[in-house]
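Read through the structure below, which is laid out as structure tokens, and then see the notes.
Removed from the display is one protein chain of the complex; every other protein chain stays in position.
For reference, chains read A and B in written order, and residue numbers begin at 1 within each chain.
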Amino acid sequence: MEALSELLKEYALTTYSMKPNRLVIEIPRERVKDALKAIKEKYGDTGIYVSTIVGTDFPDKKQVRLDYYLVTHPDDNVYVLRTWLPREDPRVDSILDLFPGALSGECETHDLLGVVFEGNPFIKRGFFVPTDITSKGVFPLRKDSGV
Amino acid sequence: MSRAKVISYSPWVAHFNTGACNGCDIEVLAALTPLYDPERFGVKLSPSIRHADILIVTGAVTKKAAERLKRLYEQMPRPKYVIAVGACAIDGGVFSKSYSVVAGADRVVPVDVYVPGCPPRPEAILDGIVQLVQRLRRGGVSGGSK
Partner (left out) sequence: MAVDKVVEIPVSLEVPIGPQHPALHEPVMLKVYAEGEEVVKVEVNTGYNHRGVEKLTEKNSFYRNIFIVSRVCGICNIVHSDVYVRAVEQVMNIEPPRRAKYLRVLAMELERIHSHMIINAIMAEVLGYDTLFMYIMRDREKVMKAKEILTGNRVLGDYLMVGGVRRDLSEVDRERIKDVLVKLEPEVRKYVRVFEEDETIGKRLRGVGVVKPRDVTLHGLVGPTARGSGINIDARREGYDAYNEVPFNIIVRGDMDSWSRMMVRWHETIESINMCKYVLENLPSDGPAVPDETKLSRKFPVGEAFARVEAPRGELTYYVMSDGRQNPFRVKIRTPSFNNIINSGFSYIGYTIADVPVILTSYDPCISCMERAIVTDLRRGERKYIRFKDLSMGLK
């Protein structure tokens, strides 16, 4: 646990814990890819995997929060890299070249919330959402989507 | 003998999952195994939709799958019948208020038998097929020939 927070000390804005015992590290959106590159170098190809990518819409803060959940192998520790994106312009660098397993999470977060992962050629609308909603340009998981 | 009565001696069944949780699907699959013995009624899983007499629909019909369901129904040769299995196929089940679901298979294709349950037991599914077959033998089901 301490190893990762040491490694990311220069990127981290704040760290705290999420139940039950997951370490959360908040980093600014421009440093997401650098932080993940540092993590991958430290743990190697088989030491860590991206478990899931979670996006949450906060209309009152005018931000979209993006979490990357990483699980180490074989000690099964869960780390959360958390970053905040402005709601009107939710862009972040795609990590597909570092972790190809992020494909499913990035495509889904784009289709449901509108986060743009720059550098990911596979994101498109209609990955999950039916066409009568995508044709209106609505992202269903936004709080003001009206669906 | 009318066409409907002829197929009632060995109705072949095709199964379509329109976005289900797979609970009803595994019960439909289980209904075709030796413990429940569907072959005593002549029921067997059809190799292709064009050879099927009865279409079993499971799942809350998602919008993407609804178009498929309509086309699939049109590809079946007459006389053709539809059985809606499970609460989701009847009216959407727990997903009826979702943005991505057309609640109920009967909004897309005409349904002849509804088998309620979440999921219904394999015996109930076979009972639904048998009741349809008995109605065919008595006469009086249009079979999609309107």
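Everything that follows uses one rule, which is that contacts are C-beta pairs under 8 Å (C-beta built on N, C-alpha and C of every residue); 3 or more make two chains touch, one makes a residue touch a chain.
Bear in mind that the values here come from a model prediction, so they are computed numbers and not experimental data.
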Hidden partner chain, touching residue among A:L7, A:L103 or A:V116: A:L103
Residue of B:A20, B:V43, B:V108 or B:L132 touching the missing chain in the full complex: B:A20
Hidden partner chain, residues of chain A it touches: 18-20, 22, 45-52, 54, 56, 67, 69, 71, 73-74, 76, 78, 80, 99-105, 107-108, 112, 126-131, 140-141, 147
Touch list for chain B against the chain that is not drawn: 14-27, 29-30, 33-35, 47-49, 59-60, 62, 64-65, 67-68, 71-72, 75, 88, 93-95, 97-101, 118-119, 121
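To be clear about the criterion, only the chains that are shown with their structure count from here on.
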Approximate Å spacing (C-alpha centroids) for the pair chain A, chain B: 42
Of chain B, residues touching chain A in the complex: 62-64, 99-100
Touch list for chain A against partner chain B, complex: 129-133, 140, 147
